[in-house]
Structure formats: C-alpha cells, structure tokens
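With one protein chain held back, the other chains of the complex are shown just where they sit.
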Amino acid sequence: MAKEVGFVNQGKATGGDASNAKEIGIGLLGYAFMGKAHTNAFKKIPYIYWPPAAIPKLVSVCGSHEDGVREAAARYGYDHYTTDWRKLVTDPEVDVFDNVGPNNLHAEPCIAAAKAGKHVLCEKPLARNAREAKSMWDAVREASVKHMCGFSYRFVPAIRLAKEMLDAGELGEIYHFRASYQQEWVMDVNPAHVWRLSKETSGSGAVGDLGSHIIDLARFLVGEVETISGTTRTFIPERPSADGKGTVKVDVDDAFEAVVRFKNGAVGTLEASRFCAGRKNHMTFEINGSKGSIAFNLEKLNSLQVYFREEQNPQLHGFREVLVTESDHPFYSVWWPHGHILGWEHAHIHEINHFLNAIAMNESVEPYGATFEDGYKAAVICDAILVSAETHTEQQIAYE
Amino acid sequence: MAKEVGFVNQGKATGGDASNAKEIGIGLLGYAFMGKAHTNAFKKIPYIYWPPAAIPKLVSVCGSHEDGVREAAARYGYDHYTTDWRKLVTDPEVDVFDNVGPNNLHAEPCIAAAKAGKHVLCEKPLARNAREAKSMWDAVREASVKHMCGFSYRFVPAIRLAKEMLDAGELGEIYHFRASYQQEWVMDVNPAHVWRLSKETSGSGAVGDLGSHIIDLARFLVGEVETISGTTRTFIPERPSADGKGTVKVDVDDAFEAVVRFKNGAVGTLEASRFCAGRKNHMTFEINGSKGSIAFNLEKLNSLQVYFREEQNPQLHGFREVLVTESDHPFYSVWWPHGHILGWEHAHIHEINHFLNAIAMNESVEPYGATFEDGYKAAVICDAILVSAETHTEQQIAYE
Amino acid sequence: MAKEVGFVNQGKATGGDASNAKEIGIGLLGYAFMGKAHTNAFKKIPYIYWPPAAIPKLVSVCGSHEDGVREAAARYGYDHYTTDWRKLVTDPEVDVFDNVGPNNLHAEPCIAAAKAGKHVLCEKPLARNAREAKSMWDAVREASVKHMCGFSYRFVPAIRLAKEMLDAGELGEIYHFRASYQQEWVMDVNPAHVWRLSKETSGSGAVGDLGSHIIDLARFLVGEVETISGTTRTFIPERPSADGKGTVKVDVDDAFEAVVRFKNGAVGTLEASRFCAGRKNHMTFEINGSKGSIAFNLEKLNSLQVYFREEQNPQLHGFREVLVTESDHPFYSVWWPHGHILGWEHAHIHEINHFLNAIAMNESVEPYGATFEDGYKAAVICDAILVSAETHTEQQIAYE
Partner (left out) sequence: MAKEVGFVNQGKATGGDASNAKEIGIGLLGYAFMGKAHTNAFKKIPYIYWPPAAIPKLVSVCGSHEDGVREAAARYGYDHYTTDWRKLVTDPEVDVFDNVGPNNLHAEPCIAAAKAGKHVLCEKPLARNAREAKSMWDAVREASVKHMCGFSYRFVPAIRLAKEMLDAGELGEIYHFRASYQQEWVMDVNPAHVWRLSKETSGSGAVGDLGSHIIDLARFLVGEVETISGTTRTFIPERPSADGKGTVKVDVDDAFEAVVRFKNGAVGTLEASRFCAGRKNHMTFEINGSKGSIAFNLEKLNSLQVYFREEQNPQLHGFREVLVTESDHPFYSVWWPHGHILGWEHAHIHEINHFLNAIAMNESVEPYGATFEDGYKAAVICDAILVSAETHTEQQIAYE
C-alpha cells in the first residue's frame, strides 16, 4: 500500500527524539500582527515537525513601547525584552534576528544584525526602495549569514504545488500571468493615518505592501521580468491623523495597475488595491501555458484550480479544483488527514521551519526560500512601477 | 400581490394582436455563425415579444459562395439570396442591412447601405481600424439612418443589471474596472490560417475581436477612457495556410495586456487572449466602487456577483450571486419562470429586438444600444493599444 | 484536423435541403408557460437541425378560454384553435398531440388521442397517480403510437453526458445517488390557490411536480428503484382562493424527503420542496461510484462536475467543472462555438426534435426518450412516497 489511508496510523512511534535538534536563539523586532504570526510558528515547529531538526529558543523581543513589549514577552514566552533594537541584534544568545517591524526599521537593524553575525529573516517588502534593499542584500552577503525575505506565500501548499508543476513543465510554455491583490481596509476616510499610509515609514502603499507579494510570485513561478509599465492612484489623499489632531497627507499609492512582460515571452497584468470593496485578503493569480492553466485565490488557499489540455477523454476537460491536503502534497504530511484544511498562519510555519532547518543543517534556503536578493529584485520592480506611473513609459528592469 | 408568482398566469390573454406591428425587411450579409445567431433572433422576436412592435421579414441573404448562400436562404427562410452585396444593400424590399461578414467587408457595404437609406446593424468590431470606422459613422449620420454596432453583451441581463446599478449610483464612486476576455481556439498550430488571423481581413487579432467587447463595456459601464498603455503578443507567428499549401504569416496579435485610466479617475486593466487553455468564451469583468463591487463571467452569464458595503447586518456582508432571472430583471419578463436560465443567443435576441423597436417606433437606440459612434470610439482605443505596444508609451485617447 | 476549431466554418454548405423532411402536424393542448416552450421548439427545429428530418406544422391549439387561445394561435402561428380538446385530438391534420395542460387533463385527452391514432407527447408528471398513468400507457401501447413523457432534463447536455459516462462504466459500481429539487415559489401565503396546489387537478404537490423529475433521473441514470421511504409536509395548509373570496385548503404536499434503495445496491436521498428560500429552479444531483463522482445543478446547467479516482497524477485529483459546450458534447454540435452557453429552453428543443425524428424515421424513442412506461413508473414511485409518508414504513416498488 503506497499511500497511507485516511486517518489511521498518525500516532505510530517513529523512534525519533529531539536529541539531535539544534537550539536556535530568536530575537524578534516587532510583536503585533506579524510578531504573533511568527511567534506562533516558533512555538509550533518543535512538536509539528518531528523529530525536530531545530528548536527555536525565544530569547528576546523588542518594541518601542515598553509596556507593550514587556507584555508581549510575558505572553509569548520570550526570556527577555528590550526597547533598543541595537541591544537585540547584538544579544549573544540571539542566533536569528527576525524583523517584523515597520518598513523604515528594516534596513538599519537588519544590516546591524548581519554585521553581528546573526542570520536574518525580514518581513516583506524588504525595504522602502531598491537602494535600501540593495544595501541589505550586500550586508548579508558580506556577513555570510543566512537570510530570507518574508514572501511567505511561497510556502502556501497550493502555490508550492503550482511551482512544482511549473518546474516540471506540466503547463508547457508560459503565455500569461495575471495577478491581482485586493483588499479594502482603507476605503473609509476615518481610519487614522497609519504607518502604512506614509512614504517615510512604508516607502510606498499598495505597490510595496501587496504588489511586492505578487511580483515575487511572478518571478518565483514564471521567471524574470523584462519590462513593466503602469499607473498608480491615491483615492483618499488626506486622512485624519492618528492623534486626532488635524489631517495628514497620504503620500503613497492606494492602488496600482501594471502590464508586465517576462524575459521568456509571457505577458500579463499585475495589480493591487486597498479599495476593492468586499475583498478582504484576496490575492489571486492565473497562469496560462501551452499545456494547461492554473488559478489560485488566497481567500480559498487550500485549493488550486488546474486545467490540462491533454487528457484521455477530451469530452471531460475542465478546470479541476485540487484540494491540496493529501499527504503527498507540499507541506501537508505533518498535519492532519486529508480534507482537514489549513489556514493562513500555516504558510508562516512552513516558511520559518524552512529557514530554521537551513540554519540547523547549514543548507541553502534556495530555491524555495526568498532571499534578500529576491527582496531586492522585487523592490527594483516596485520602483519601476512608480517611475512608469510618473513618466507614462514602459520601464526596462535591470538589476545591479 | 405586486409580483407574479412562479409559473402561473403566463398564458393570460393580453388582448393584443399584431395588427399594429411594422414589417421590417431584413437583408443579411454573411450566414455562418453570426448569421445563424441573428436569423434566430429575427425568427423568435415576433412570438416572444407580444404584442409585437416590429415583425422582421427575411428578404435576402448574401454570401460569396453561391451554393452556401442558396442553402442558407432555404434553411433560414430568406425570400431570395445573392452573391453580390451591392444588390443586397440596394434591394428596395430591404429596410435593415445586417452585416455579419468579415471585418474587411464592414465599411464599404455599410456605407453603401446607409447611402441607400437602409438602417444598418453591423457586427463588432465596427471596422479594421478607427479611420475606417469613422467613415462608417460619418456615413450613417449623413444618411440619418438608425445604426447599431453589435456589442451584444450590453444586452446580457446581468450586464444590463450592472449598468442600471451603476447609473443609479449604487456602487458609488468607481475606483476600478478590470476585464479579461479569454479564449483558447487558436492554441494549436494546426488550425488553418483563417480570416481572423489576418490583418488584411481582420484589422487586428484579439484586440479587435475580443478587446473591442471589453472596451465597449468599459465605456458603457464606467465611462470615457483617458489613457491606455499596453503590449501585444503573437505566440504562433506562422500557420498552415487554409488550402494546405505552405504556411502563412500571422500578422495580428494573439493577445494584449493593457492598463486603462478613465476620465472619472478609475483605473484598471484590460486584457484579451486566444491562448488561455481551458477558457472557452471566458469574458470576465469586475468593478469596485466606494459603495460596493460587482463581478461577471460570460460563461456563467445568468448571474451577477454583487457586494455592498452598507447593509443592515455588517456580520453578513458578502458577495452575493444574483440569479438574473426574475420577472423584474432586465429582459427577462418575456421568457420563463425564474430560475429557467437563458443562453448566449438570448443577448442577440434582446439586441436585435431593441434595434427593430427603435426603427418601428422611430426612437433612438441610445443609451443602451451601441451606435456606430460607439463602434468608432472602441476602434480608437483598439488602435491606441497597438500604438502603445509599439511605442512603449501611454496613449491619450482623443476622438475626432 | 479531427476537431473543428473555434468559430470557423459554421456556414459551410452541406448540400442538404428540406425536400426529404416529413411534415408533421401538431395539435397543442395548453398554451401558457409550457405551451410557449414547446412551440418555441417546434419553430426552431427546422432551421437549427439541418437538413431537417421533420418539419412541424402548427395545426391547432386548444385552451379553455377562447380569448386566450385565439390570441395564442395568432401569436404562435397555429392555423386554427379550439376550446374543445376532443376536436383537437381527432383533427385529421394533427399527427402529434402535445399535451401541456394541467395534470387532470392528461389522461382522458391523451387516451383519446392515442385511440385516434395520434402520436402523443405529454408533459410530466404523466398523470395524477399511477393508476391513471397506467391507463395512459396501456392506451398508447394498444394504439401502437409513439409516446413520450416530458422528462425534458434527459435532454440537458450535461445530464446526457452523465448518462453516457454511466453507460460506459466510467464511474464504476454506483454507491450513491442524491437529488434535491428546490424551488421557493409558494413560500408566501399570498399567491392565490392555483391548480398546482390542488390534489384534484395536480394529484400531488412537490412529489409529482418536482419529485417526478428526479425520480425519472434516478431511474435513467442509476437504474431501477427497489424501495423508497419518506415523509411529506404542507407548510401552509390554507391559502386565499384565486377569485379572492375566502380561502382554500391546500391538500397536496409542499415538500417531501425520501430515502431510496436501488436494485443495484446503490442508496441515496430524494427530496423536493417549494419552500427553499433563494432556490429558483435548483435541481441538483450527485452520483458516487467506485471510479468517480459527478454532480449537477440545473441553475448552472451548462456544466457537469466530474471527479475520477484514477488519473495519471494523483496529486492533481479534483472535481473538474466540464463546460458541456464542445462540438462533440451531446446536442451541442448544432448550436454555437464552444463556450456560448445554452439555456433552459434548449432541453425542450432537443427533446421535441428527438420525438419528431423518431416519428419521421419510425424509430424508437428509447432508450433516451422517456416513454409513457417511464411516466407510469415514476408515478408508482411518487405514489409510494405518499404511502410511506402515511404509513411510516418503507415501500417496495413493484410495477404491474
């Protein structure tokens, strides 16, 4: 019997234990939404992946508000906390610096951590612009530390399945990639002006926050980008300030629209917006190739739509909805019997486990993990969209 | 009881008869796929719309192959046939010239028909390019005849419902329009080179054939276009000739990708391709506004996806699938009890009935019917996509 | 090139003509909803099916209200009309008696027509109960006329595709059939009491009207029924009378629920209700077999959901949505290019064409057409549901 059935046997003794697991000290910058998601991953990995290759030790958490960071340390079980990231990145117990802070706190702390010999995981977008991202990539290369940029969607099972299909040539020559990342969270003018709406803290708006995700997927799944042309829009140009006093100018984009040409000849559209009523975290992409097509939607992330042109019975062609929850599907074997779906958080667990394993076994995070090089290249394309929007001309993509 | 229930009473006598119906002589150029669809409409209108305002009389059909056109006349019940379109457009019994021929046979016959005082219905795209389209629009204006360009999707019930919602402001300020028209019919190299793959006969490829439809919907639903920028691709540049001897160069696009900016500030993407495996006649669009969103798919044309931000219970927000088959939905009351879905052909019936009624009652086909002006304006935008693809710059849309 | 591409060549001359077509005189009883659907079929068949085997001649239409039937004759083009069905069924010009009247007008006119040597098409349910249905079946057998019961869903392309798959063993041994027919048209108390709510005119409620459809599909697709057990409910037991004076007791069921066992060992559920809010004409079924599963929804009738257990790549198993609009799909070749979907009315066109062809060519309507035998057998099962609901015991199905 090749394949394990349904829900039997998941409790068999493996004979394994944790004695060979490498303990890896974690220092986390930021403890809100993303800090919770990452910490959740650190805490689940040792019992989900068994026997474990790496056991994360929650050493220290850093944030600017002492009350908040103290409470976060207590809540999540970090040994200590600090309000000074410089202490965090030089903490001798810290092996991995995990940066989930706002974009304006990406470059300097990550570079400092690399210089201090820490492995670095930094949330996306890697930086506020390509120049800043390049300096980060340079730093980690120079320091010879492991580095990953948090393009976690590479670790969604259905997306990894798509990647494996593409690598195996199952879709043939690729003709089209279209991706659209739609949210709605700033459609009301009321939400106070937050860091994601400021160029100083964010670099850009939907371009960097949402666009970087689909740009990374474009590169990951289809290949290198040759040109991009596009436009941006800011629908609500002024918002109440967070302190309730007066208004603040929104100097980043609420949305962008772009046409992309790939080096391999594929063409398509890229788009992201925070003004799509009813779309909560609606990241969709479709790929059309000479042998078939696939389609994905992050709000229904457990399935991949797949169409093959060549099948035995041509009367029965159709897009099939593949539920990516079989034990031989990417990432799934450690979880549950098939059909017991995963959530958004699981992509982070898969991603962080990948990083910790690479460290524990001193292996490369590539080709599946996004490196700072990938973070830099996405930033180059993000910048090119902004330039195209201003100059109304198509931009050639060139990396340093 | 305001609303008729289920399936009672559809047979009630109305007291109406056909005595006031105007007989309208039809001359048809072309009798293949579209000729069948149009003739089907002419034949159904008198008993579906009751009491009838207009009764089409099938006068003459024209085609280049005598055997074919003779058989078509017998099959569809046209009184006579001809292989000379000049005879058709001057036939005194013909009131309406219906042109479903290839694109290179649009301008000259339509202009001649207009000069002969015939009302003209011409399939889309109106012409091979904007210049040719302009000459047609000029001709019908000068002749003061009724004219429509066959953008039949305006007559799909769900799309008309969308139009009514937009006109009533139910979606608020419009932020985004994204449309994609996907087919797969020329993905194999084998299909012989047909007229739709030749610039001489077609003008362009996916741009004019599929793109014109979504460009018209963009203008119909969202408003006038300010700029467009895009790219095109021809994936299979050479194909076997239809006569089996050698190959022919494909000099039109297989696909295009574009970014559109509207005068009202909305932005979006437009795309069409004949290389989307698994997509048969997959025309989709989505519109996001300040009050809600809608989404449509031509392969599931009986429904419209609708989302409203403001509803009584915010916990129960969600995209609803509106089955557009109620007696108070656009176009539906003449058909069946609710839930008995319509097909693609019905849009043509609605469209042609609209045109015949406008003639019978001497009313304008606007704002719902697409005129030659609309056909021309779509052609301007199609041309601009081709120019943008060559020049790599955004094009301003300007009409003469 | 085995398969015709996209939308070319549909206009090729076939060399055929109508000279060999048999003219068949039609006499129609009833002219409301179903009369319109049937007449629409009669009128479309001669130009859709080409060259035609049969050409229906609309001889006479019959109804109880003279104003209505006179108008119907004018509207639909029947040569004459009558208010006396006895004249209709003996009209020497009539070859086919088409009965779309209420259920209490099925047996007597059909039997009289058969005795007069007319071929008979009768809408479903064949009669108000099995006894009545049996007398009809006896009559048509004795008269040796062609007969069909209007289980038109057998002629929906996706359902025929399912039938072909099942006959070819593509689903293997059948384990389950579950069907649910959901409508909502009598949920309000206001709708006046109509004939479908009266046992005298209808025989039963949801059981006969909706249940007979899914019972016929159960037999058509899966095989003969061994036992049935069920329950019925009448949610609104009294309604305003149609004339506005007082109320009338509803003496038929609004809904039924049943468990079915088939002779081949399959088991499942059957259900129909007119009290399913939001369901307009929502007839769904699913079949599970040892090799795969299929699922269908009448409100989305152009597609069939199909799952196969054995496919080349087990990682890519999934329910596929087959759009049943290819030229080699059942019934589709006479229509349009693929992806141009059909509506509800087309099933009636396919069905009636099947009947007329059987007459013209003197062939059997079986196995695809439902005969009066099928109508009788469905009635036996309907009756058994009603008995089971009263006796609270499972009923064996036995035919005379």
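Think of it as A, B and C in the order they're written, each chain with its own count starting at 1.
Throughout what follows, a residue touches a chain if its C-beta (ideal position, glycine included) is under 8 Å from a C-beta of that chain, and two chains touch if they have at least 3 such contacts.
Bear in mind the structure is a predicted one, so any value in this text is a computation, not a measurement.
Touching the chain that is not shown, out of A:I26, A:V59, A:A72 or A:L105: A:A72 (per the contact rule at the top).
Here the missing chain is touched by one residue of B:R141, B:H317 or B:H392, and it is B:H317. Contact with the chain that does not appear here is found for just one residue of A:E299, A:D328 or A:E366, A:E299.
Listed for chain A, the residues touching the missing chain in the whole complex are 1, 5-18, 30-33, 35-37, 39-40, 43-44, 47-48, 50, 63, 65, 67-68, 70-72, 74-77, 183, 185-186, 188, 190-192, 194, 196, 279-282, 298-302, 323, 325, 335-346.
Remark: the residues of chain C touching the chain excluded from display are 173, 175-176, 178, 180, 182, 187, 227, 229-231, 233, 235, 255, 257-261, 265, 267-269, 271, 273, 275-279, 288-293, 307-309, 317-319, 392-394. Against the chain not displayed here, chain B makes contact via residues 3, 161, 165, 170, 303, 306-307, 314-323, 326, 328-329.
Keep this in mind: only the chains that are shown with their structure count from here on.
Where chain A touches chain B, over half of the residue numbers in use are shared by the two copies, so each contributes mostly the same positions. With centres defined by CA atoms alone, the chain at the far end from chain B is A. Centre-to-centre spacing of chain A and chain C amounts to 53 Å, using the average Cα coordinate of each chain. Chain B and chain C, compared by their mean Cα positions, are separated by 33 Å. The geometric centre of chain A is 42 Å away from that of chain B, both derived from CA atoms.
Residues of chain A in contact with at least two other chains: 307, 317-319.
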